[in-house]
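The full complex has more chains than appear here; those shown keep their coordinates.
We just call them A, B and C in the order they show up, numbering each chain from 1.
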């Protein structure tokens, strides 16, 4: 089990990583590593509403894809979009959309791709934290390119996993902790301290209200540290 | 908007519905109707562990599938398993597995199918509440057939949706409410009053801890009523 | 084997069944139960011809989908569109199109969905008999909505299975009879007593002209009874 205390997060870095997409970072959280890129798409999805007079889209869109690279697990991970990946990429997309005012980015559609290079627990929350930075990079690029008249960014968004391990509420589960956890919770928050998503699951046991409260307290503290890391790389 | 107060659930009935599967009920929650059947499979999934000596499976399995029938929505719903369905059926499966001790049903695999006949909000939570009843029917059938030596049932499981609509915490969102809700939360509990799953999403707004608490209180009251309905049909 | 004589049909009921689609009935034929809904689609299929001057569709379309729900068979039926389903839904679609004058429903496209809840033989013919009723409901709805200027309905359409079982021509095969039948025939007729489709198959034996004639006589009598049931529910 880890040497760190139950309320201490793993070391986290977010760094620019050269790719062709306008947004691209590698986030490392302990051994977990995720490449997050953000691409500005040429076309909006077909269901974006358009102004009946001008025919122009009236808002924009942000979506995400999540995949584990084959070498990210000790036993090779086959390339396929399974139910788990689908669920995770929907969560990432919802979380990132809470970081922008879609009405202020008409006709601009950003796809954030989160490709896990090393999977050691917490890949979905690390993806959100990292993809937010790539999204900001891509939006700044779009502003420089003249494709955005306004700044659509709202509060920053970050996420962390927490859980109950051997009865103890624990911050930032790595893979060995995640396997042992009775309860697992992913929390997504914004810079104003509000929740965007709370997903608690009794994997091996149920949980009561008191435990839920303890997990939310841990998560809040952890996410505040992640905002600092994000600000550092975006400065 | 509905005539009922924000803390009052829609009318709920769960009734046996003739099908070939050993478990089969129709749950009606307001206009929402879901056909829930439970089939005992001939084969266990390949990843169920087996006793090295006897070659027999050492535990059982419970899983779920969720689909919307084409006539369940005013505009015809195309038959396909999209990301939303995948996510929902994973949630139903996890919830139902919390209702049984898998170690006490070795070699018995139950699939619960939730087919939405009329979709008016809350289909995933109604699926859980109804599928639990079908699961119990199937397990009783398997016991009668001599395929189960023990009773694997633990506490009952039920689920409800809650949300914040126009700033008001509201129980049991129908479709018009769901569309207007700023925050949407699905809560799965067991008969001991413990959480199995808490999934809160800020669809159109974020939410703070106080709002989260109000939603959990509403959900608890609603789920207790659902346990009564379940007991009635299973008596 | 059944108590009923070889020339007597199982009990048949067709009743409205609440769903969101404008046409929706449950047909029960003995134990066989099929949910038949009819939806009016927003878009016509791309191959519907259009008036070169107005760009408007010059006729309409009726199509069908057929599926067995997982709980419809004692061993769970996996959800997939196999060759048998494809063949059946093509038959249902052709049969229903014979019930309407497509030229009198320009731009209106109806999809009839037949979902088998309990499969005990004769599901394809019950689907036709039930879907005709749902189709009429949907067309009446479209007329009320002002989407149809004319009444496109022609003669009613119904269908029955017949077969040779232990050498005896037999009406309305349930599953145990179907398994034992040497010859199996599905007959679709309209209210004028004309054939729309005759599909006879020597499953386990061939058949001669005399046997073919006996089967057609049985089918004609049975289908006339089905027209009475349809008239009852539509009155």
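The working rule: a residue touches a chain if its C-beta (ideal position, glycine included) is under 8 Å from a C-beta of that chain, and two chains touch if they have at least 3 such contacts.
Values in this document were obtained by computation on a predicted structure and should not be read as measured data.
K.L.:
Please report the number of identical subunits in the complete assembly described by this file, where 3 are shown.
P.N.:
Oligomeric count for the entire complex in this file: 6 copies.
Here, only the chains that are shown with their structure count from here on.
K.L.:
If every chain is a node and every touching pair an edge, decide which shape results: line, ring, star, complete or other.
P.N.:
Looks like a simple chain-to-chain line, open at both ends.
K.L.:
Suppose each chain is reduced to the average of its Cα coordinates; what separation in Å results between subunit A and subunit C?
P.N.:
For subunit A versus subunit C, the centre distance works out to 50 Å.
K.L.:
Nearest whole angstrom, what separates the Cα centre of subunit B from the Cα centre of subunit C?
P.N.:
That gives a centre separation of 33 Å.
K.L.:
Applying the document's contact rule, which stretches of subunit B touch subunit C when the two form their complex?
P.N.:
Against subunit C, subunit B makes touches at 17-21, 23-24, 31, 33, 35, 37-39, 41-42, 65, 67, 69-76, 79, 111, 113, 115, 117-120.
K.L.:
Could you please specify the touching residues of subunit B with respect to subunit A in the complex?
P.N.:
By the definition above, subunit B touches subunit A via 83-84, 86-87, 89-90, 94, 98, 190, 192-203, 206-209, 212, 216.
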